[in-house]
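Here's a structure for you.
One protein chain omitted, others in place.
Showing chain A:
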Amino acid sequence: MASKTIHAIYNDDDLLMQAVKQVRAEHYHIEEVYTPFPVHGLDKVMGLAPTRIAITSFMYGLVGLTVAVLMMNFIMIEDWPQNIGGKPSFSYIENMPAFVPIMFELTVFFAAHLMVITFYMRSKLWPFKKAENPDVRTTDDHFLMAIDAGSHDVKKLTKFLYDTGAMEISLIENEEDH
């Protein structure tokens, strides 16, 4: 089934913010907004849920800390507790200050890298990925709002978008729904 999307292009981020507010007030569904740079507060006016990536990062950090502790406890204390320069290898806690730099670094390493990878996976970013940009100008100086035309009256919607200050409005027919 073919679906229709309306692409409205703006050339000013303040105008875009205003338009997003108006479109949402009229209960049209915004599929996506493409901008060349982060527009401060856009997520709030679009009503997007806050990110949970910081929470994942915290948990990855705990994983890293656990890995560091288990690794060094096994290597330095359990497997081969050598006397290296008089350091007390009798129990983990006795020699812990020497392990803290590694515990710290692995916590940061896991928290940072796994969070970045999570970000790539969730936002579907990888090398050789086909760019999803509907209009090349949106990477330079234009802002594009994609609105689901759905069962709305296209003429009325176009008129409404024109009144919000859209510079260009085009109707896109998608071959297949995805």
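In this section, contacts are C-beta pairs under 8 Å (C-beta built on N, C-alpha and C of every residue); 3 or more make two chains touch, one makes a residue touch a chain; residues count from 1.
The rule is short, and it goes like this: contacts and distances are computed from a predicted model.
The UniProt record for the undisplayed chain lists the protein name "Quinol:cytochrome C oxidoreductase", from the options "3-methyl-2-oxobutanoate dehydrogenase (2-methylpropanoyl-transferring)", "Multisubunit sodium/proton antiporter, MrpF subunit", "Quinol:cytochrome C oxidoreductase" or "Energy-coupling factor transporter ATP-binding protein EcfA2". Interface note: of A:A54, A:L70 or A:I117, the residue touching the hidden chain in the full complex is A:A54. Within the full complex, the residue among A:L48, A:L70, A:V100 or A:I172 touching the omitted chain is A:V100. Residue in contact with the omitted chain (choice from A:P38, A:G86 or A:P127): A:G86.
As for the chain not pictured, it touches chain A at residues 54, 58, 86, 97-98, 100.
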